[in-house]
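Structure provided below as structure tokens; questions to follow.
Here the complex is missing a single protein chain, while all its other protein chains stay put.
Just so it is clear, A and B label the chains in written order, and each chain counts residues from 1 on its own.
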Amino acid sequence: MPLPFLVNPNAPVPIFRQIADGFRAAIGRGGYAAGDLLPSVRAIAEDLGVNPNTVHKAIAELERDGLVAAERGRGMVVLAGTRAQARASGDEAVMQHLAEAARLAAAAHMDGERFEQLARRAMRAASTQQPTAPRTGASS
Amino acid sequence: MSSTVLSGTPPTHAAHRGLPATFAALLRKDLRLATIIILPSLAALALLSLVAVITPLLGEDAMRALGLLALEGRGVLARIGAFATLFWIISAFACVLSALAIAAGDSSGRARHLLPVLPVSSRMAYASKTCACALVIAGFLCVTGAVQMSGDATMIQSGSIFGYGLLLANGVVWAFVAPLFARTFGGAFVVTIVTPMLLFLACSVVGDAIAFFALKWTLISRDAAPWFGDGSLAESGGLGFEFSMLISNRAWTCSAVVVLAVGLWCAWHARKAVLCARSVRGVTRLGVVRVVACVFAAAGCSGIGAAAVVWNDNPAISRALVAAGTYESYRTMPVDELVRRWGSYWAFVDSNRATLFDRSDERHGFEAMFWPIATQDGPASVGSLDPEELIARRLITRAIGERLESDPEGVRAAARALLDADAPRSPIEQVRLAELIGPRTRASVLLHRLAAGPSREETRVDLIMLLTPCLSMLDPQWDNMSKWRRQPGEWLGGVDQHAWGLAPFRIDCGGGPKSCPMASARAEAVVFVTALEKRIEEGTFEPTDARSPHDRLSVGKAVLRAARHALEPSFPRLADHRLADSPWLKDATRAPSVTDDQSLYLPASLLFDHAQTDSSYLLPTGH
Partner (left out) sequence: MNTTELSRASGDPAVLRESDQTPSTQNPGKDAIELRCTGLSLRFGKVRALDGLDLTIAPGECVGVVGRNGAGKSTLFRSIIGAETPDAGRIETTPAMGRVEFLARTGFVPDTLAVYDWMNAGQAIDFVAALQPRFDPSWSAELQSVLGIDRSVKIRDLSRGMQARLAFVLGLSHRPDLVLLDEPLLGVDAVTHDAVLEVLARMRSVQGCTMLIASHQLGDLARLADRVVFLDRGRIVEECETDELVTGTHRLIVRGVAEGWSAAVSDSIILARRQDSAHILTVRGDAAPIRLAIERAHPDARIEQIALSIHEACADRLRALETTP
């Protein structure tokens, strides 16, 4: 299947991180279920038109974060585990929305401090609304 | 998609096609580079042939205009052959431009980055270019050669073949040098044409100057310089007459060969540029220095080569070398032998001159005898001589002159011995021997011979002509050494008779003394003898001089009288026979005005205007 994300070489984020984040988001959304094989390094590299070393780096980061593991004879498999998924989903979901908010802030020429202020205000508002939402430590 | 890609196993390489196929691909490409030149050239040649074929159909005027009239009826091939020269010219251009297209086609075009990237050895790539070039040249030469053969069977000289080949070789070789200096095709064209021409010019001019100086200094070191040309080489440092002697076809050929050698050397260094492995660099100081050094080296080689060729070829140089040897032998020769040689040289000259007289039918009589003698002492003495004789004369003259300075006694003794010897000698030989002793001796010898009564008219003419320079002895400002330097008639007409202490005289010949050289010569001889007679009588002429005691005038009154009588008769045999029928000759009287030719029929006394001439000069008519 085609990769569900793109990389933007003109973003201030290194590409390997964009790939890792892309997979993180995909795993978080459930695009890759536990036990699914990630595409091969070569396939990812060709699909995105990037350096295979970059892909290696991205997958190494995912491996370090405990989201995937190498399985002999098969490739990289997505690990089972609520914790992993949750972490992925948690971090990733927030990041996705935050990214959008950050774009809006940049368009409004808002500086970082103001953005933090707003984010904290939003957190406070959100935590009052959902007292049972687990605090995953996803502070800015 | 093929499974080989997906599997990721090392791909199977395409089978290596082998060297011949690679070379063939390169050769095809190189020939294709040249087609832009080949096709139009072939078209031009075809057009020429077509013109030759259809000319008869256009009528006689067309045939005449193209110079084919003589070939009417000889066939198509002969007419095409008449254009052979044009074919050669077009072929030369085609070959050189094709070479340029092949050599510069890669480096000046878009494919500049294609060839050096391909894994072919540079040797193969360069060989492909040279092969392509050779094929093109061979093709054009074959076609042109065939045309030449079918034309008029005029043999082409080997010289023009060599020259054409040299020109073609230079064009082709320098085409392979051009990519080193030019990035574009146009620039390469300019380099190919201009560079060898400039180099050739430099080699020719500078090389010729170098050759000249090399030859000059070699001649000087061999002591042959005074004997080369007119002898001015040793003194002057300049280029002039000798310079034009040296510029010859051989020297130009030398330059062309040197330019070709330089071209080959440059082409060797331009290999990488031709194969696009090196681009044109800018002008650097080092580059300029190298170019200048190369030009001078080339000019030097060309000069030395031309000098060597000229050294072997030029007859003047070999003559000069031989002369140097002869001169050396003269210098070491014993004085008797040298003086004898001096005498025999003039005897030889005299015998040659006599032969001349027999052959000369346009110039009649006295005149044929007159001019060679008259000019012997004068300024124009060398103009009529061929180079061999000129050198021989200068050799012996200079040897004698030097010997006179180093051993005057010995020379004079030898000359005296020869004069006193009994052997018969021509008057000229005697005079030259006598001159070694002194002018008085000279005069004595001449007067004695005149008095002895020469048997042949030619001899009498000699004596008269040789006598006139003795007039300088009567000059009040004569100092024993001054030489006679006047043309016939010049003295007679211009002398200050009073200052010289001469009794008045005047000749009567149409146009004056200068227009009557023969009459003047005879008159001058008469004046001399008469005046000398008078001075000896009066005792005003010194028979000898303190500075040169060996030189003595040893003539007495009787000798002088006899000499004067010998001067009197006319020269009918030597005169122009066509005048023999003139009426006044029968009367032996004077015509009112006499031309120089007619004067030969008159006795010496009748040459003078009796009204204005002292009677001492005259003899009564009838003697």
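What we mean here is this: a contact is a pair of C-beta atoms (placed from the backbone, for glycine too) under 8 Å apart; a residue touches a chain by one contact, two chains touch by 3 or more.
Remember, it's a predicted structure, so these values are computed and weren't measured experimentally.
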{"item": "Touch partners, limited to displayed chains, of the chain removed from view", "value": "A, B"}
{"item": "Given B:85, B:121, B:351 or B:480, the one touching the chain that is not displayed", "value": "B:121"}
{"item": "Options B:112, B:290 or B:456, residue touching the unrepresented chain", "value": "B:112"}
{"item": "Footprint left on subunit A by the chain that the document does not show", "value": "1-3, 7, 9-16, 37, 39-43, 45-54, 56-57, 70, 73-76, 111-112"}
{"item": "Touch residues of subunit B, complete complex, unshown partner", "value": "1-2, 4-8, 10-14, 16-17, 21-22, 25-26, 29, 32-33, 109-114, 116-122, 272, 276-279, 281-284"}
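We take it that only the chains that are shown with their structure count from here on.
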{"item": "Inter-chain centre distance, subunit A versus subunit B - centres from mean C-alpha coordinates, in Å", "value": "102"}
